[in-house]
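Note that one protein chain of the assembly has been removed; the remaining protein chains are unaltered in position.
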Amino acid sequence: MEEKKEKNGFEPRLVGILCRWCSYQGADLAGTSRLKYEPNMTVLRVPCSARMSPLFLMKGLTSDIDGILFSGCHPGDCHYISGNMNARRRFVIFKKLLEFAGMEPERIQMSWCSASEDKKWADIVDSVTIEVKKTGPNNKFK
Amino acid sequence: MKELIDKAKELLKEKKVETVIGYREIRGCVVPAYVDSPCDADCLIFDKRCVYNLANYLKWFKNKNVALVLKGCDAKSINVWLQEFQIKRENIFIIGVECYGVMNEKSADAGLSDKCGHCEAHVPNIYDAVIKHQGDKKESVQGEPFKDIQEFEKLPHDERWDFWKKQFEKCIKCYACREICPMCYCKECIVERNIPQWIMSSPSVKGNFEWNMVRAFHLAGRCVECGECERACPVNIPLMKLNKKLIKEMKELFDYSAGQKEDVKSAIDDFYPEKDIKIDDKMIR
Amino acid sequence: MKIGVFVCHCGTNISAVIDVQKVVNDLAKMPGVFAMDYKFMCSDPGQNMIISEIKQKKLDAVIVAACSPCLHELTFRNTLIRGGLNPYMLEIANIREQDSWVHTDRDKATEKAVRLAKMAVAKAKRNQPLFPQEVSVEKSCLVIGGGIAGIQAAIDISSAGYQTVIVEKEPSIGGKMAMFDKTFPTLDCSACILTPKMVQASQSKKVKIYTYSEVEEIGGYVGNFNARIRVKARSVNMEKCTGCGICWQKCPVKVNSEFEQNLGPRKAVYVPFAQAVPNVPVIDCVNCTYYRSKRQNPESKGLCRICEKFCPAGAIEFDQKDKIIEEKFGAVIVATGFSAFDHKVYGEYGAGRYKDVVTALQFERLLNSSGPTQGKILRPSDSKEARTIVFVQCVGSRDESKGVPYCSRVCCMYTAKQALLLKEHIPDANAYVFYIDIRAAGKNYEEFIERVQDEYGVLYLRGRVSKIYRTGDGALLVRGADTLSGTQVEISADMVVLATGLVSNPETVKLGQMIGIPYDKNRFFTESHPKLAPAETQTAGVFICGACQFPKDIPDSVAQAGAAASKVLGLFSQEHLMLEPVLACVNQKICNGCFHCRAVCPYNAIDEEILKDKSVVARVIESKCHGCGNCISACPVSAVDLKGYTNEQILEQLQSLR
Amino acid sequence: MISEMKKFIISKNELKKILAGIVAENIKLIAPVSRDNAFFLEEVSDAEKIAWDYSNVVKPVKEHIFPMREVLLDFGRGTDPPALDEPEARSSGKEKNPAGNMPPVKEQVIFGLRPCDARSLLVLDKPFLQEKYVDSYYKERREKTTLIAMACLNPEKTCLCSSFENGGPFSSAGSDVLCVQTGQDEFLVEILSEKGEKIFKNPSFAQPSGEVLKKLENLKADSEAKICKALKVPENLRELFEAGTWETESLSCIACGICRYLSATCYCFNITDEFEQRLRYWIPCSFKNYTKMTSGEISREKKSARFKHWYFHKFSYHKDNFGEYLCVGCGRCIKYCPVKIDFTEVLGKIGNSKQEQ
Partner (left out) sequence: MQNIYLPELAKIEKITEETPDIKTFDISFADAGAREKFTYLPGQFIMMSVFGFGEAPFGLASTPDRKGYFQCSIKKMGKVTSEIHRLDAGNIVGIRGPYGNGFPVKEIEGQRLLFIAGGIGLAPLRSLIYYCFERRKKFPDITILYGARTVKDLVYKPELKKWQEDKSIKTVLTVDPGGEDKNWTGKIGLVPKILAEMNPFAENTAVVLCGPPIMIKFTFIELLRMGFREKQVITTLERTMQCGVGKCGHCSIDKYYVCKDGPVFNYEQIKTFLEEI
């Protein structure tokens, strides 16, 4: 019973690392247009998705965070020209490695979200929250 | 192995190199050999038991000119070193050796190690001289290289996690896998950094998981699959399983395998133009 | 380390959803943290409160939990400067746009606000004081695109005494406006108001015009851009040529003129239009017989060369090569304009098969006295006079299916103008306009439309044209609906003019990626802020004006050009420029010299340095680095770190959620 | 001489029953277990899982007295001032402060360790216990441990335990109980201390007959004959610090941590804080950062200097400080070295390198 209650009563602790030029402004726009989404994700601002080293994924998951989302500009829109492309490769390789080691793929997510896609940002946060809530708490390192 | 010894003697006589690093046999097992003078070059041998990747010793011979006896898989490490500006090509003389498989020390029946099962680098792709292979040229069984990886991927993720958790629990953080790997040449490894403390230095489940993940990630697109890390691990953690997974991904996604050419940008730093990327869109929302 | 946390109510924007007092209490529990709240933190009393707290409690770092950093990061940084603290010891927790406005559950939102504030404290604890980098400013501006917007910007900047360079792809500046006959609503002759501007620009000592040339590469950063411009070979010597015109009279080759929208011919050596600036012809080496023969067999002497024989000034130089010009600029203004929508995608309007279905620009050329028909409105098919003309609005605008969802703003006005001009040319001609909504939101615009309908009797039919047929005797049968009278309408017209919408210049993508400025899904350049900064882009030192930002009419383009010019003058007025100190720096004791960082750096801002012990390590060129952080994720030993967003800070932020 | 009174014969199942009894009394039983074709001393819940046919376990027994990672202090998460908790409060069961959640140290019995490992604890006792500062963590675990050693019937070619005074495959030094497998199902058990007494409470088992004792003697003899390695430390080792050809000997060493960690007697450690716990963990002196000072300077930077320090600490410094070599000859450093360096050979080459000059 405890496990089941804890599952649906479980409030996942999520971290979103956003690039300040596109995704962060998209999230702000979601705010100005008063869209409503889940409050579980705490947002961290970095200059570019290229700054999001895949090691943050690992460090996040080992300091009992249930899910991490990287969000950057669409290919071609990057303020720093090719930052998001390098970030994409590093992210994909590290996610495949973590998945191979047994980490649930829903805990590690990446998204492209531009400064004008406020609706998309709200949907991303909601779907990530639901997915991580489904996979349950991250007690691999308790 | 007369050809190998003559080549070593010739190099040392003409003072082209200061030392020749090869293999030697003492008390029944094969150890690395450092030959400085032509007269004691007779101890050099090459056979099934020469498993070490001698390219690793370049860490301590960085700007001396040295000759190396290298198998096919080991020579690929030189390509990665050149790709990352660690040595100058003219400083080293590569004595390539045609090899048809080396022994797997850890298996009871001392059969060929599984990297040789699908080896396609019998003759090194970078060398200054080649020593022909004496024994039978048994063509390696061209099995599907990543079959065990694909099977392991099919397991559910918590089963995979239990497998790796049990393996990482054994890790004693002796870093033999780092010191034996030619790709780990950093002056100060990321493990020794405490501002910020990327990796928990104590051998806990968290610390070992972080260490093995970062080590495997740093080999993405760089590991030449010489299998030394798994051989050196005293507690038998299947490290090559992690590396092979990344080799499979780099091949499938970016069509890149380590150590082929030395003037190309490593795949992890490169990127396709917008459209024709093989990463399926499910990975990124 | 003493940290001050200031939580803002933002009136009720924040306090309506978040229990601000609980946030303050939770934060005050942390060691070394003083927390307080105020109704309007960004107001003057709010800022003075911060300053007094800094002085009184000798704070080392300040956290403001309020609205998004994009709004008030600068204001609070200046507050810190006034309070005597380094401006980079400030951290902002965004608890309005990303918390109170987007959540409804009160205590979950409050708990999220506490998490955001604690994360900001964790980052502020490891902030280092940073000092902006002083950089010199090159006092010269590059204007890309020589349309009315580019010319106006160049004139404004050069009138302030600064050197300006215009780079225009076509052989002459003037852009699309040179093609127009009259302009609405004043019906001034377009050439009469454009030519003085062009001449003023060409005669100004401070303006250098490179026509028939393109920008190939732009590097550097605000105040120190270096651009490489390719001036394509005109095969005519600019100094010697007097513009007498003998060469293009004698030239035997006739080709469709792009300027005349393929309605009229031009020669292989041509000047796009009479009042071209510079009035120097260009030899079109694709169609010129001499160059074609040279391509067949390069050794031969080449045929024709008639223009060379007849040129009194001997200005023809067939062996002229492209010139590459490298120049340094302090700012860049992008004014690349628009291009007309290609109406062939509309099958119902004949998909370009009917010669008498012309685009608005083609009709403009027909109206123009210097056009191919010297102002007479003749049907391109059999050049008979067209007495009934149907104008179709919104062709390639407000049409999601054709990928052009927006309204191009100017078609309603220029269609009305063209209808008026038609009636002036042929008083008893009858003009019909099929429209969805008339958009005339400018000064005297509505009155102009009224005049066209009443005075000139142009018939406005509210409805879309469903099909255009070509009947046997060459007339065009236009079938549409008139929703006001609720009836089907069928008109047999001599000619149909499609009011094609304005789409982005095809070069936008290449140019945007070259300079590093983003563009939206309609390929128009994205301005820094739609309301507050329409002429700026997110990249410092790069400004946009004219139709390349979004379709607009001439008054708006000129106004925006003035705005862009004023921003550039603001930039040039400062002796030194303060550059963001958020740059990468390498810890050379740890660097292995593997140069993964240089492989990923989009600005190649990393070069080699030989240390005393002869080991080669990486070094960041501070002036070229934009602080994106790509090198930090690529470095295996994280020997390089980004000031302001160090690895230690981000890890502390992750671990503050434990 | 093994005294008569404390020796008896026991069968394998009785031995297993006794071991199961230990687990029943809620005492931690640690015994050799086979995992991925290597043997480790691990906590065992049922006696069936114990492996019997092993030469020696990979990790030495010091792993259970001086653990690879041991939490020294737990100062609570973010309470200011930190609520200190330490073994005193733990062992005496005193109501710990809310933050202190370190598990108390349980009684433990280690079965199946080899005589060389048992002797290594005697060697480790000196630096940890007989100094001005007594290490309370080591002392507490040492007192709560009972060692049941299993004599070596066939030592490996890398073993050299007989080169030490009280060494040898059948040596009883350091262990509380010594078992010798004399027959297929017959064990000669000898009690050596009261702790051993507590385990085999009622020795109602048969006394060993003369013939069993004779079998014991020749088992011991041919076991000692199997040892082919010997340790010969040059006397003038201190002069060889400069003179010795350490440079060439250390060429093939890759400076990993295997010989330090798996050595039965190496005891260097680091103390570090992880979030709200202070813990210590093993660290080998072969890493470059082992002697890195805060000024960034490293005193033993060259690989040969670190290689040399291991030999000198084991065979010179420790002998000067504590009177015996810091080695028990378990041979793990030879067996597990990835590049097959044999320290006895290195000492031999260094020893006679002086004569050549």
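Order of writing sets the labels: A, B, C and D. Residues in every chain begin at 1.
Basically, a contact is a pair of C-beta atoms (placed from the backbone, for glycine too) under 8 Å apart; a residue touches a chain by one contact, two chains touch by 3 or more.
Keep in mind that this is a model prediction, so the values were computed, not measured.
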For this session: In the full assembly, spell out which visible chains the left-out chain is touching.
Result: B, C, D
Seminar exercise, completed: Sole touch to the unshown chain from D:26, D:204, D:218 or D:295: residue D:295
Exercise. If the hidden chain were put back, which of D:10, D:57, D:73 or D:347 would touch it?
Worked result: D:73
Problem set entry | Absent chain, residues of subunit D that touch it | 72-73, 75, 80-82, 84, 86-88, 127-128, 131-137, 139-140, 238, 241-242, 267-273, 275-276, 278, 280, 285, 290-295, 297, 299-300, 305, 309, 312-313, 316-317, 320-321
Exercise. Considering the entire assembly, which residues of subunit C contact the chain that has been omitted?
Worked result: 1-2, 31-32, 125
Seminar exercise, completed: Absent-chain interface residues of subunit B come out as 194-195, 197
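Operating definition for what follows: only the chains that are shown with their structure count from here on.
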Problem set entry | Computed distance of Cα centres, subunit D from subunit C, in Å | 74
Exercise. Between subunit A and subunit D, what's the gap in Å when you average each chain's C-alpha atoms?
Worked result: 47
Problem set entry | subunit A-subunit B separation of Cα centroids, rounded to whole Å | 35
Exercise. Touching two or more other chains, which residues of subunit D qualify?
Worked result: none
For this session: Find every residue in subunit C that makes contact with two or more other chains and list them.
Result: 589, 600, 634, 638, 647, 651, 655, 658
For this session: State the interface residues of subunit C toward subunit A in the complex, per the touch definition above.
Result: 68-70, 94, 96-99, 101-105, 108-109, 111-112, 115-116, 119, 509, 513, 516, 518-520, 526, 538-539, 582, 600, 602-603, 626-630, 632-634, 638, 642, 645, 647, 650-651, 653-655, 657-658
Exercise. In the complex of these two chains, what residues of subunit B are touching subunit A?
Worked result: 152-153, 157-165, 198, 200, 205-206, 209-210, 212-214, 216-217, 220, 242, 245-246, 249-250, 253-254, 267-272, 274, 277, 279, 283-285
For this session: Under the touch definition given earlier, write down the residues of subunit C that touch subunit B in their complex.
Result: 589-596, 599-600, 614, 616, 634, 636-638, 646-648, 651-652
